[in-house]
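Everything on this sheet refers to the single structure shown next.
The complex is shown incomplete by one protein chain, all other protein chains being positioned as in the whole.
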Amino acid sequence: MPEPQIATIDVRRQFHAYPEPSWCEFYTTSRLVDYVESLGVDEVFVGDETLDVDERLGVPDESTLEHWYDNAAAMGARSDVLESTAGGNTGLVAVVERGPGPVVGLRVDIDALPFEEASDSSHTPAADDFRSENTGVMHACGHDGHMAIGLGVLETLMHEEFSGTLKVFFQPAEEVLGGGRAMAATRHTADLDAFFAVHLGLGHPTGEIVGGSDRPLALRQSRATFHGESAHAGFAPNEGRNAMQAMSTAIHNLYGIPRHEDDLTRVNVGRARAGAASNVVADSATIDLEVRAGTNDVLDYMLSHVDRMLEAAACMHDCSVSTTTIGRAPRVDSDGVLSELVADVASRHPGVSSVKRHAPFGASEDTTYFMRRVLENGGNATYVIVGTDHPSGHHTPRFDIDERSLEIGRVVLSDAIFRVLTGERAQDDDL
Amino acid sequence: MPEPQIATIDVRRQFHAYPEPSWCEFYTTSRLVDYVESLGVDEVFVGDETLDVDERLGVPDESTLEHWYDNAAAMGARSDVLESTAGGNTGLVAVVERGPGPVVGLRVDIDALPFEEASDSSHTPAADDFRSENTGVMHACGHDGHMAIGLGVLETLMHEEFSGTLKVFFQPAEEVLGGGRAMAATRHTADLDAFFAVHLGLGHPTGEIVGGSDRPLALRQSRATFHGESAHAGFAPNEGRNAMQAMSTAIHNLYGIPRHEDDLTRVNVGRARAGAASNVVADSATIDLEVRAGTNDVLDYMLSHVDRMLEAAACMHDCSVSTTTIGRAPRVDSDGVLSELVADVASRHPGVSSVKRHAPFGASEDTTYFMRRVLENGGNATYVIVGTDHPSGHHTPRFDIDERSLEIGRVVLSDAIFRVLTGERAQDDDL
Amino acid sequence: MPEPQIATIDVRRQFHAYPEPSWCEFYTTSRLVDYVESLGVDEVFVGDETLDVDERLGVPDESTLEHWYDNAAAMGARSDVLESTAGGNTGLVAVVERGPGPVVGLRVDIDALPFEEASDSSHTPAADDFRSENTGVMHACGHDGHMAIGLGVLETLMHEEFSGTLKVFFQPAEEVLGGGRAMAATRHTADLDAFFAVHLGLGHPTGEIVGGSDRPLALRQSRATFHGESAHAGFAPNEGRNAMQAMSTAIHNLYGIPRHEDDLTRVNVGRARAGAASNVVADSATIDLEVRAGTNDVLDYMLSHVDRMLEAAACMHDCSVSTTTIGRAPRVDSDGVLSELVADVASRHPGVSSVKRHAPFGASEDTTYFMRRVLENGGNATYVIVGTDHPSGHHTPRFDIDERSLEIGRVVLSDAIFRVLTGERAQDDDL
Partner (left out) sequence: MPEPQIATIDVRRQFHAYPEPSWCEFYTTSRLVDYVESLGVDEVFVGDETLDVDERLGVPDESTLEHWYDNAAAMGARSDVLESTAGGNTGLVAVVERGPGPVVGLRVDIDALPFEEASDSSHTPAADDFRSENTGVMHACGHDGHMAIGLGVLETLMHEEFSGTLKVFFQPAEEVLGGGRAMAATRHTADLDAFFAVHLGLGHPTGEIVGGSDRPLALRQSRATFHGESAHAGFAPNEGRNAMQAMSTAIHNLYGIPRHEDDLTRVNVGRARAGAASNVVADSATIDLEVRAGTNDVLDYMLSHVDRMLEAAACMHDCSVSTTTIGRAPRVDSDGVLSELVADVASRHPGVSSVKRHAPFGASEDTTYFMRRVLENGGNATYVIVGTDHPSGHHTPRFDIDERSLEIGRVVLSDAIFRVLTGERAQDDDL
């Protein structure tokens, strides 16, 4: 095997320096296309070729899209990629076709988060000069590393012999739970026999591999806008229909949805924007909220409460309300077959010191749309966690990874996928 | 009397086209300085010479100040004025000194409101081409007309003979109840024997004059920020201290402050900004709120509730809260002496068809700081309303005035002030 | 004039010792019938003869009615009166008919309040041994005195010569604003040319008479019951529909009904009973609430909010709500003609040291139903306040009256009514 083109640590650092928010991964997509083309994959699908555009959730407003689009262009993003991704249709699918045989998918996510990265020297990306160049945006969840692993697996397997097909899905907008549904709904997932998703960290240390993460929380994120009528708060408060009060009533009551006997529930109103000035009765109020649940049925229970409560809160203050879904993911558990396979492969790897066949996931992930589709079609699917020491929690300004885990991830996933592609699974009696 | 320099309608239209928000009246101040200098007043005090800077309330953030400052510079505002007003020290005081005698003040306000003006042809400023050139800002309360009247009165009286002093106060930041306190606290108001404030409209038709408006509501506007701690809403909601819930608890309870037996009360939370995203427990939430009352004592009652409730709401969700006053005005009623005088003068004016000696004000005004100071010093003070037909309410995108009222205002106020300056009051037995 | 049978102080003390709550004035009615029969009035209507029974509001439950009915029977109440008043149809109308002429009504109220009277010796009724014998009930609003005045006026005028009709209405259930509507709706009020209501105290000292009280607050009192579904709070909270949360949402929001520009408003939720035990999701929650307003229109405004909010609160937690009116009174102001008359009469009385033609009432009273009917029929109506020093506020356990005011009330009202009956009004040029 020649010196690999994809040095995972370097690749990760390059992506780390230029993070882009969900649905705005224009420059990221362009760079990824460069990489996969240089590797010589058989087919590359870009942007609107990879998404059921109408199924996208959480797409930001025009001006945000435009800002990042222009930024990518100024950074030198390829014009063909910009064309395919315009309007927030980011992401790509790289395909290696080697004749008949198993069709295997690997999904990595590519978006970053909307906060400012730490800048002091105790934060490695700052000290080693690959801190975010994009003010107010940061790869604070490891997706930079996921892309590096995805590219590394691609290169590794392209040097191997097998009959079958490998597809690597570079999915946009995972952080808003907005891209999984749109990418999983396309023809690219229709023929998958096996599916792997990967995540770094999540509290697992470097050297630990989880073969299949389970029990992600089913989730729906919504944006609700209460429409009232403004009035002068001093002269004629009676002439208003107070969207602020409707909003406050909604917030208060949403947190009070009864717990469910069957499984855990979560509710949060995480963002609110209402009214304009202290002396005007607010005619508009918008909240972003989410509910999660341990099962899809319990999520439905939560949703029926949420939808009724939003209407009731509007009615309470003679307002109306309009609601849109901005993120969604079902609960789908990893398949025993593939998680066992990964665990087995991992246990043979020298860099792996701890293997868990299963571990609870705890949060939500929209790769479950891929998993659900594959399982419904009779395939297998697993969500692999590659442990990495992280000095600070995910989604914090000081999040970082232990870069040694990138190679571990690359090798374990390459091996596992290779075994599926070559059918070694069946012959392996210790599985 | 020569052709006046100040054609009130033209002047009003010029100001109407370039509205600036509170504490950002850089260009407006520069234009006003041009006018009063061209009239040849004896003294002009500008910007920080006219304000007790520490008493300013509701000053916007640096970036807003900077935006409007740069805009004024680009429009050609005078550099000496820009220097004096930098950092949001806008406004001016024009003084005509004619030796010993009464010292009389006239106050007009100069700021505009933060909304987009109507653009269809049924709105006269749009049809006649003097609609706001400053996107998102509008003279929607008549202050453009107030400035025209103030300048007109100045010119009129400069052509008259009297012994005494006339000061015209061009006050910034009335809309946020933020400038009155700061300008009234200076030495410029210390020697006033009589004080007139003026407002157009307020529901009174063209041709009606109110000699002295009464019962403005005492008011305090505050900004409260709840500080909590963020947490992942799915993983570990228990690790958060939810500023969103603290905010919602505050909003809910503030509206429930008990009514008071002595006089009316008002409460409004008009603006809220909280949190960042649906999946994060909000670590910060800011509300702009106000309370008003029919008397200063009842306002104190409201304030004691507000301050306690904000603390309790923070405590409820283990947060803290910090609060700042962003606007304030006491209730001060017009003095009988001057309101009678204005009514008398007005009743002799051919353009005036209806005279009210007194009328309730209903809302709040920070000119009451001037009035309170003058009354405490033994002077007289009145708040004059010059009726004007307005097709839409104050503070709406279609607000406009009947420009005929500008001349009525100029003449009535000039006459009234002249009579104070010349002591005619005493000799006038029908008062 | 012979020694009067009705010694107002003695009569008041007798009634004070046996207070009965609203619609339970069985013994009180029986005693009143004894008195008016002994005076020899021409006609006495009792109980269901004096009420439009379906218009009664705030009637207590069966067991409460039964308790007081049995108590009255045990105390020796007349069986004919008990028969007429059974089921909570208390009260009476005493009529003196003297041929053609003016028909004049006087209304006094007869019910007491549900709290325990003070028992220490600084409280005169305790010291002088006429403290309430009925545990937990107390004449704490002066209705004992009103009855004494009503009987006194009756006796006084029966010794006078006039042509016309005098009706004294002994109205039940004023404290719950429940009797006025039912008694005013009967034929007994249809022919009234003039109407007087009377109240002691209300902050006015002994020796002061208010000719006509004005601006009572329009009011509606309601009982709302939220119906949900119980569930075990530990096992399966999701199976409940939580009436407690619906109630709490209602309470919170009702206090937040916007103030009205036109006139004052009041809102109160004064009583709540919900659920059974901490470990059961409450399936039922009942609140007693009221709204008041300075005008009947503003009351309508409040009612539309209340009714919508109760529904929305129920909907919020998937409950239903049922609401009944338990008290109601419109705003009706005293008529100038009669209030002037009373003031004039009072000013000639040696015991009266202060006369006010008008004074604001401030609270609510269901005698306004009588007043509205009389005014609609073209008659005159006034609500007279007879000042009395009261050591403690109305509706407190230490309320008491200055008994000297009873004679003042008797004489002033007798004189005023006499002048109406005899038409002296017209001849009296100083009115």
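Each chain gets a letter, A, B and C, in the order it is written, and its residues are counted from 1.
Just so it is clear, a residue touches a chain if its C-beta (ideal position, glycine included) is under 8 Å from a C-beta of that chain, and two chains touch if they have at least 3 such contacts.
Just so it is clear, the model here is predicted, and its values are computed rather than measured.
Of the listed residues B:V53, B:A73, B:M316 or B:V337, the one in contact with the hidden chain in the full complex is B:M316. Residue C:R266 is the one among C:R266, C:H305, C:R372 or C:R410 that touches the chain missing from this view. Note on the undisplayed chain: of the listed residues C:A112, C:L217 or C:V298, the one touching it is C:L217.
From the options A:G58, A:G362 or A:G409, the residue with contact to the chain not on display is A:G362. If you put the hidden chain back, the residue from C:M247, C:A359 or C:A381 that touches it is C:M247. Listed residues C:G87, C:G101, C:P114 or C:P205: the one in touch with the omitted chain is C:P114.
Mapped onto subunit A, the footprint of the missing chain covers residues 252-253, 255-256, 258-259, 261, 264-267, 362.
In the full complex, subunit B touches the omitted chain through residues 235-240, 242, 245, 249, 252-253, 256, 258-262, 281, 301, 305, 308-309, 311-313, 315-318.
Think of the hidden chain as still there; on subunit C it touches residues 114-115, 217, 219, 221-223, 232-235, 237, 244-245, 247-249, 251-252, 255, 266, 268-282, 285, 288-290, 292, 326-327, 362-364, 393-395.
Rule of thumb we're sticking to: only the chains that are shown with their structure count from here on.
The centroid of the Cα atoms in subunit A and the matching centroid in subunit B are 50 Å apart.
The geometric centre of subunit A is 68 Å away from that of subunit C, both derived from CA atoms. Once the centre of each chain is set as its mean CA position, subunit B and subunit C turn out to be 49 Å apart. Of all residues in subunit C, those that touch two or more other chains are 252-253, 256, 259, 261.
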